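Would you mind keeping the following structure in view while I ask a few things?
With one protein chain removed, the remaining protein chains of the complex are shown where they sit.
Up next is subunit A:
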Amino acid sequence: MKKLKITIKRYDGQKSWNQDYEIDYEKGRTVLWSLTMIREKLDSTLVFSSACQHGICGSCAIKINGKTVLVCQTPLDSMLNLFKTDRLIYEPMSHFEVIRDLAVAWEPKMEKMKKVNPWLIPIEAGTKENGFLQGADDFQKISSATDCILCGICTSECNQLEVNDGTFLDPFIFNKAYRFAVDSRDCASEDHVHPAYENELWKCLHCMQCVSNCPKHIDLTGEISALRNMSMKMGETKNQGARHARAFYEDTWKKGQLNETMLPIKTDGLLKTAATKVPFALRMMKTGKINPLELQKPVNGIKGVRELYDYAKEVEKSES
């Protein structure tokens, strides 16, 4: 009988170790099934979270061979095929505090989420007695964003969080900010957008890791772009946009120096965008001529980045 080899990263609150398990392979089973088998047949000390078993409660995400998935709706076969292996490695999500084994704590994330005022700030036309009128098209604007199940996969996969000191908001928090900022029943977009850009909205690398792994297919980077646009517009009236653009420019430069190994993945279009366009982005924004966030081709290595910065300075000089 075909065997399935599974290594699980264990943690008991003090020490951490890898433990190997072997179970009989069965066709068409989910990853959750494998965890349940291990726990019920081999080792009842194993801890993992799951509740609904059908992809709606968001409690069961873990990393499998580095890729974060909801275990309840991920077929084992898809993982075995993807990684072309008969050994799977289960680990808790990245960028979360681990409680025990594969279970993580959410409270710190919720404290962080509070920064964007993640609740409806109702327009005056609405009342508790009669609710609101909202067009079907306006509902469509929030429909996808409100699919978020707070599973944390986007956080676990986020490249900015990998290097960030923790200030950068988790992608699902940007989603929350966006969801209220565009809700026609909400009167205070700024109260959601402003804290987003105060908390490093501009540091998103547009690497798309969050989007491509989100089980609800939420267009997180699209939302981040939209938030940036909103923040630019708000910044203009408040004369803060320039400050943010500048911060973005400097930070990108620093990140490049700080973490060279991450660059091949991360030095994508944004660095180029930063280098070439941000210094004068505001001027162009005013005339609505450019989108400072459009994706460019990747740049290889820090060298390329620095060249770009130099080039940008040149451009700047020649333009002024």
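As a working rule, contacts are C-beta pairs under 8 Å (C-beta built on N, C-alpha and C of every residue); 3 or more make two chains touch, one makes a residue touch a chain; residues count from 1.
Going forward, contacts and distances are computed from a predicted model.
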item	value
Protein name as given in UniProt for the chain not displayed, "ABC transporter permease subunit", "Multiple sugar transport system ATP-binding protein", "IclR family transcriptional regulator" or "succinate dehydrogenase"	"succinate dehydrogenase"
Sole residue of A:Ile8, A:Leu150 or A:Ala196 that reaches the chain not shown, by the stated touch rule	A:Leu150
Omitted-chain contact residue, chosen from A:Ile99, A:Ala188, A:Met208 or A:Ala226	A:Ile99
Missing-partner contacts on subunit A, residue numbers	12-13, 28, 40, 43-45, 47, 49-59, 73, 75, 99-100, 103, 105-107, 110, 113-114, 117-120, 122, 126-136, 138-139, 142-143, 146-150, 180, 183, 185-186
